[in-house]
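Sharing a structure here in C-alpha cells format.
Only one protein chain is missing from this complex, and each of the others stays in its spot.
Right after this comes chain A.
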Amino acid sequence: MNLVRAELLKIRTTSTWWWLAVGAFVSIVLAFAFNAYLATVVLGGEAGNVGMSAEQSTPAAQAANIYTSGQYLGLMFVMLIGILMVTNEFFHQTATTTFLATPRRTSVIVGKLVAASLLGFAFWLATTVIDLVAGGIFLTLNDYGTQLGEWPVQRALLFNLLAYAIWTILGVGIGTLITNQLGAVITAAVLYLVGTQVVGLLFLLLSNLLDTQAVLKWQVIWPAVASQVMITEGQSEFVPAWWVGALVLFGYALASGVAGILITRRRDIS
C-alpha cells in the first residue's frame, strides 16, 4: 500500500525515530538491570522483603518480567512516535502537500495507523530480541534455564507485542486530537507517567468514600493501567483478568483511531 510506504519513508527520512530508539534502548538497559537485580533477590528467597507474593515469585513470573524489561518507557516512546506522525504534519506544514497527494483523508489516517502498528512491531521486536538474549544468558547463568517453555513467559511476550502496536495507534489518535506538537507530546507524556499514580489515588479515595474495595478494579479504565493488567499474571480482588485489560486497551485504540479519522475528514487545512 502506497500510503503505508510513504508514512514509513517519512519516519525513515528524519532523525526523530533514531532519538526515540536510543531512548528506548537506554530504558531497556536500566530496566533490565533493575529487573535482574529484583529476580536475584526474589528467587533468592527474600521475596517478602520486596513485597512480592508467592505467585509473583516463581522463576517463570520473574522471567516474564525480565523478558519485558523496558516496556514501561518503551510504550511511551512508541506512543510519542505515533503522536509525532500526525503533529509533524501540522508543525512542519506538510499536511497541505500530504492531503494534496491523497485527498481521501480516511486513507491517509488509515495509512498512518497501519504504519504506526508496523513501527510498534519493529520496536517490540528489537526490544524483545535484546531482552531475550540478555535475559536468556542471565537466567541460564543463574541455573533457572531460559524459562521460554513456560506459558506465562510466552504470554507476556505476545501481549507485549499487542501493547506496542496499540500504544503507537493510540499515539496517532492523540495526535489528531491535539495537533499542537508540543501540547500533544507533553500532555501524553504527563498523562502516561503521572496519570497512573493520580488515577490510583483517585480510586483509593473513591473506595474509601464508597466504603468498598471493589471499585479499585475499575482503575483498568485508565489505558496505562489496562496495559499493565494485560501483561500481569493472575487476578485478584483488586486486579481484573488480563483480557479485561486487553479489551479496554483495544477499545481505546479503536476509539482514538475512529475519532482521528472523523476529525481529520472535517478539518480545514490552512
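Note that in this section a contact is a pair of C-beta atoms (placed from the backbone, for glycine too) under 8 Å apart; a residue touches a chain by one contact, two chains touch by 3 or more; residues count from 1.
Keep this in mind: contacts and distances are computed from a predicted model.
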Tell me the UniProt name of the left-out chain, picking from "Nitrite/sulfite reductase", "Spore germination protein KA", "Aldehyde dehydrogenase" or "ATP-binding cassette domain-containing protein".
"ATP-binding cassette domain-containing protein"
I'm checking contacts with the chain that's been left out. Which of A:35, A:65, A:88 or A:127 qualifies?
A:88
Where the missing chain touches chain A, by residue
2-3, 5-6, 9-10, 13-16, 88, 92-94, 96-104, 266, 268-270
